[in-house]
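For this view, one protein chain was removed and the others were kept in their places.
Should a chain be cited, it is by its letter among A and B, assigned in written order, with residues numbered from 1 in that chain.
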Amino acid sequence: MTNSVLDLEEADCILITGSNTTEQHPIIGTRILRAHEERGAKLIVADPRRIQMAIHADLWLRQRPGSDVAWLNGMMNIIINESLADEEFIANRTEGFEEVKEAVARYTPDVVERISGIPQEELRQAALMYGQAERAAIVYAMGITQHTSGVDHVKACANLAMITGNLGRAGTGVNPLRGQNNVQGACDMGALVNVYPGYQVVTNPEFTQKFEEAWGVTGCSDKVGLTVTEMIDAAERGEVKAMYIMGENPVLSDPDSNHVIEALQALDLLVVQDIFLTETAELADVVLPGCSYAEKDGTFTGTDRRVQLVRQAVPPIGDSKADWVIICELAQRMGARGFDYASPAQIMEEIASLTPIYAGVSYQRLEEQGFLQWPCRTAEDVGTPYLHEGQFTRGLGKMHVVEYQDPAEMPDDEYPFMLTTGRNMFHFHTGSMTRRSAKLEQESPEGYVEVNPEDAAELGVSDGEQVKLLSRRGEIQAKAWVTDRVPRGLVFAPFHYAEAAANVLTNPALDPQAKIPEYKVCAVRLEAA
Amino acid sequence: MEYRNVLTTCPYCGTGCALYLQVLDGSVVGTLPVKGHPISEGALCIKGWNAHGFIHHADRLTKPLIREQGQFREAGWDEAYNLIADRFSSFKSDFGPDSLAVLSSAKCTNEENYLLQKFTRAFLGTNNVDHCARL
Partner (left out) sequence: MNRLEALRNAVGELLDKVEGVIALRNKSGHVAPHLFREREELNGLGLSPKYPLPATLRLIQNEYPEAKLGIVCRGCEERGLIEMAKRNQVELGNVTVIGLACTADEAEECRCAKPYPSVLVDAHVGERTEPVPDRVAEELRQKEVAERLSFWRSQFDKCIKCYACRNACPQCFCPECTLEEELWVERGRVPPPFPSFHLIRAMHTAGKCVGCRECELSCPAHIPMTALYALIRQEMGEMFGYEPGVDLEDQPPLVLPMEVEI
């Protein structure tokens, strides 16, 4: 997030899109609702599904999945035409406005309505509401990013914030809500194919030299590595021989599960380190028992760049070991030097010494202060509640022209429905933890698919009956939840449930830049089971 | 007879709510919200309230497992480490570092992610290290 969870309370207008905030980030969701209900902040929700936030919103735009560039450009067009753009901010802080202005001019309300299904008057109201607010915040999640045009969607959000001057102040910003407890931290720590910790790129020889010296090695690769989905493809082709997977479950979480399983089976060696025998661990040659968060010390970095402590409550279960201990012991066994840490606190000292944005982070400070928000560059630096104050990281904020493109796979005669996937309130990701939590499993014990009542009637399916979902990649069976949460032609399935695994159906088409799969749109057919 | 509460950070979404794990005689028996925490302000969602629910589950892996003739058998840590070390080393020398790939974890700590990418880059010699940020 450019801003903090806390300063959402200072926003006069909050635009949520592609985030079922209530169910995915409930405690941010209730904070936004309170800002709306108790303080009168305007709430705009753009989401194809009638989620709880949509019911409370001042304005609910029900766009077609994948049409976000169109309606965001359309909003900008209206804002510019109504003279609601922040000319001073545009002039002083940004570049590329003229090109964007020219491009968005083509996204007139009628064009937007044709692409997105959003009625012209609603788009206009949304543009005015957002454009007139003194402080407006955009909140988004995977509904924006998990598309073949995901990067364009994010750029469109950034453009909208820039042309209205909604960056660099409390209560504004472009705020992606990160879906996992430490996905922000895993990125910060360089668990990505192209960067060392702190986003220091592997293709810059200066950084490579810095890390080689610090680690006492030579020969760090300057070649960008393979992303998750690319690794899977390379494994299938036999180019990747061995994989080491710590605490992830690609069999359920990656698109086109059947393909993932074949690829993992093609490996010569698969090592999985996890706390449960997940669907992925079941395919492994060696399984190492790691520890849950309750059995180790460490830090997680939350969605607003907030580093907080994780504290050991109980000893490791059985012969399991904390994951950091396993990595150190294995590395030492293989002859690696520099893996003899006494504690996670000591590891953080090394992280801080090599990662400028974490340089001021230490366990002692976290104990005393509770949290630090990066960038936190020195031991005296109090951290950064919101980014881009006065200046962007790169100097001027770059606006990018983005154009609408169809998702990679659109419904057709053979597969007439659009499927969109996600999570629900009661389970988390592939369910390895929540489905083993009795109260959560009781609340939502089986896979389901949300089907619009009219579609259900046409199919002859009643609420609670089993339906078959088929895509070009596979088929699953799940219980129908007949509900107007979804519009006609759209079905939603959560991907938590191994026995009705939505990712058997999803399309592995990727955004060319971010390599993010298009989980939010693929074409399916429904049949009564 | 020991009862205490351990302050920690929720293991589910990225909001960053704090919670207490209630520990009675070495077992986690419940979760409490943390009043006055800047993010969660004494509240939790249903997942947070149940963040203790899986910790002592009977399915927890407690020993390394090695596949032998299609079946898993329990193994000691030494045997598991040696097997992985031997095979990773021979893949690296036979097919080069890029024949190896590593998935780190958005569920694990910063320190663990740091170490796994360090191991991958400094020792295995490849940038084939990623995690589920996109998934």
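Throughout what follows, a residue touches a chain if its C-beta (ideal position, glycine included) is under 8 Å from a C-beta of that chain, and two chains touch if they have at least 3 such contacts.
If you're wondering where the values come from, they're calculated on a predicted model, not measured in any experiment.
J.: Check the whole complex and report which displayed chains the hidden chain contacts.
T.: A, B
J.: Looking at A:E88, A:E206 or A:E368, which residue reaches the missing chain?
T.: Considering all chains, including the one not shown, the answer is A:E368.
J.: Taking the entire complex into account, which one of A:Q52, A:T108, A:Q125 or A:Q466 touches the absent chain?
T.: Touching the chain that is not displayed is residue A:Q52.
J.: With the missing chain put back, one of A:N424, A:S437 or A:N452 would touch it. Which one?
T.: Result: among the candidates, A:N424 touches the missing chain.
J.: For the chain that got dropped from the picture, name the residues of subunit B it touches.
T.: Counting over the whole complex, subunit B touches the hidden chain at residues 1-5, 7, 18, 20, 22, 24-25, 29-30, 32-37, 41-46, 48-49.
J.: Please give every residue of subunit A in contact with the chain that is not shown.
T.: Here the touching residues of subunit A are 22-23, 26-27, 29-30, 33-34, 37-38, 52, 55-56, 367-368, 370, 424-426, 439, 442-444.
Criterion: only the chains that are shown with their structure count from here on.
J.: Suppose each chain is reduced to the average of its Cα coordinates; what separation in Å results between subunit A and subunit B?
T.: Taking the average C-alpha coordinate of subunit A and of subunit B, the gap between them is 19 Å.
J.: For the complex, which residues does subunit B have touching subunit A?
T.: That would be residues 6-18, 21, 23, 26-28, 37-40, 43-50, 52-57, 59-67, 72, 77, 80-85, 87-89, 91, 95, 97-119, 121-123, 125-135 of subunit B.
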